[in-house]
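Only one protein chain is missing from this complex, and each of the others stays in its spot.
Naming follows writing order (A, B and C), and every chain is counted from residue 1.
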Amino acid sequence: MGGLNMEAAEMEMTNPFAYSAPIWQRFSAPFRAGRFADGTAGVVSGQAGTPAARSVLKLQLQFVAGRVADGRFQAYGCPTSIAVGAWLVEWAIGKSAAELRGLSLAELRGTLEIADDRAHCAVMGEDAVLALLSQYQESRI
Amino acid sequence: MGGLNMEAAEMEMTNPFAYSAPIWQRFSAPFRAGRFADGTAGVVSGQAGTPAARSVLKLQLQFVAGRVADGRFQAYGCPTSIAVGAWLVEWAIGKSAAELRGLSLAELRGTLEIADDRAHCAVMGEDAVLALLSQYQESRI
Amino acid sequence: MIYLDYAATTPLDARVFEAMLPYLRPDGVFANPASTHGPGFKARAAVEKARAQVAALIGAEPGEIVWTSGATESNNLALKGALEFRGAAPASKTLHIVTSRTEHKCVLDTCRYLEAQGVSGRSGGQPVRVTYLKPSANGVVTPEEVLAALTPETLLVSLMWVNNEIGVVQEVERLAPMLRERGVLLHVDAAQAAGKLPIDLGRTPIDLLSLSAHKVYGPKGIGALFVRRRPRARLNPQMHGGGHEQGMRSGTLATHQIVGMGAAFDVARTDLAADAAHIGGLRDALWSRLQALPRVQRNGGGEGIAIAPHLLNVSFEGVEGESLRASLPELAVSSGSACSSATQEPSYVLRALGRDDELANASLRFSLGRATTAADIERAAGLVIQQVQWLRELSPLWAA
Partner (left out) sequence: MIYLDYAATTPLDARVFEAMLPYLRPDGVFANPASTHGPGFKARAAVEKARAQVAALIGAEPGEIVWTSGATESNNLALKGALEFRGAAPASKTLHIVTSRTEHKCVLDTCRYLEAQGVSGRSGGQPVRVTYLKPSANGVVTPEEVLAALTPETLLVSLMWVNNEIGVVQEVERLAPMLRERGVLLHVDAAQAAGKLPIDLGRTPIDLLSLSAHKVYGPKGIGALFVRRRPRARLNPQMHGGGHEQGMRSGTLATHQIVGMGAAFDVARTDLAADAAHIGGLRDALWSRLQALPRVQRNGGGEGIAIAPHLLNVSFEGVEGESLRASLPELAVSSGSACSSATQEPSYVLRALGRDDELANASLRFSLGRATTAADIERAAGLVIQQVQWLRELSPLWAA
């Protein structure tokens, strides 16, 4: 709920759908949503998912001196997939490409408390990171 | 309710079964219920109905100088049949045997507001009067 | 007015009334428990709490409770649902039910319907045969009599725990394991047993058990069917729709009603022993008092036969039933069950016990409840004695 600056307590109150707290928090107030202005230096993108599956995630990470300095994400999908995007950007900042490669699905699912029936959202997140890394490879920033 | 000396208003209130007022009144406080002491002079009896049909009515009328001076009734049966007994005694007092013979079923049913499904109670009343009159004939009081 | 018709229905317990109000008030928790939004989840939580409360009284798991509109529906669902489920299986032989002649009308009528219609299914209809066991004069159908009636085609036995007219307690706890051993389903109508006797379905292997809230100081129009999970009792739904209640019973859940049933069963659990002592004591006192009259007969029970604490059924010789009832307008009692009292026919239950029509007709069912007082009983007994004496005196047939 980008537009609604709610306090944590109020946010909790308004999470009637029993999303996990880490998902709800990132869905309600996702940091770094959006995208970099076209032509921003050092930006690499990765996208995964399909509209037909009602889940698309696009990550943008800005590399400075081999490390992620900043990031943005866009998502079309359920609250879990939006939270995955927000978490990945947060997690990526400060990391090198090699470190990004070390992304653990188990950690992603554990941190966000993603239930089995939403495991595909985590997988989409991993796919987006892998797509980004392969673009990084190509672009050799 | 021989034993309950209720006021009329209270009686009405306690007639939840939608009996007609004349039936309910006679059922609730039947005058001249019972029978004459054995050997009372001038008493003639008449009985009708059967236990199997759950209706038996017994009338006793005391004749003095050819006219009914007093009467008693006993009844086993529904409130309507009890009311029929009470009404018949009331009605008979002062009448001659010839006048008793003039009993009109229509009047009996009309006065007590006896519905069609209880017409048999009125017929039983008539039968009891007829039985009494034939005993009267025999006894030639 | 002295109300002694608690077996027909009870008032709400004050605690139940209070529990229901927040779900009834115009500004209360009114959303549809099936709605997936905040208010809906809140209503849903109340429904689930009530489910646990109902389960707790009978030693069941919450997931084994299916809400219905009352014990009538529960009984219909249990019998038709079980037969229809089994009817769908390939075997095309007759389906056999064993029940008793003193069951509640809704069981008997459902059985008669099944006999007449059979059970429909993909492969055409399947005939249904029903054995109606005649109880002894004391009202009891023994487990041995039930076993003797079983055939290889018997799918289900339906026997009520407590009879609603005479209060006789059937030995379902002894019967249940015998039927389980033989692979025959047991359905028990416990509408008059719940809250009156301890029930522990954790120990008693009953498969299906019917409950009603309004016999236990809960609201009218809500009931439940216990459907055992292990081993699973399988039913075809009888009300089709949105797939509520695990698909077994569709229809919007009536939160306030369900909350009321939950609260009622919760209170019943807490107060079970105290209620039984209080009510049973007054019932025994009433029976003692009524025996001041000659030629009165208690219906049902006898040496070694348990009778539920709230019921006393007495026949008064020498009086006609309609006049007896009409002579007691200050007494809300019943002759037979509320359902059949409109027809004014003598109770089929008393006739099944061997009472003749006349005596069956001249019977009163006194049923006592939480609010009954010793003064009520004293006054009721006094009225009955007075009126019976009066009607006997009035009768040309009575010879004391």
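Quick note on the criterion: a contact is a pair of C-beta atoms (placed from the backbone, for glycine too) under 8 Å apart; a residue touches a chain by one contact, two chains touch by 3 or more.
All values reported here derive from a predicted model rather than from experimental measurement.
When the full complex is taken into account, the listed residue touching the unshown chain is C:243, out of C:243, C:294 or C:354.
Only one of C:61, C:109 or C:284 touches the chain withheld from this view, namely C:109. Note that of C:187, C:228 or C:256, the residue touching the chain absent from this view is C:256. Contact between chain C and the unshown chain involves residues 1, 3, 5, 8-14, 17, 20, 24-28, 30-32, 34-40, 69-70, 72-73, 75-76, 84, 104-106, 109-110, 112-113, 116-122, 124-125, 212, 214, 219-222, 238-244, 250-257, 325, 329, 331-334, 337-342, 344.
The set of chain A residues touching the chain not shown comprises 1-4, 14-17, 19, 27, 30, 33-35, 47, 51, 54-58, 74-79, 82.
By definition in this document, only the chains that are shown with their structure count from here on.
Chain A and chain B have CA centres that are 97 Å apart. Chain A has no residue in contact with two or more other chains. In chain C, no residue touches at least two other chains.
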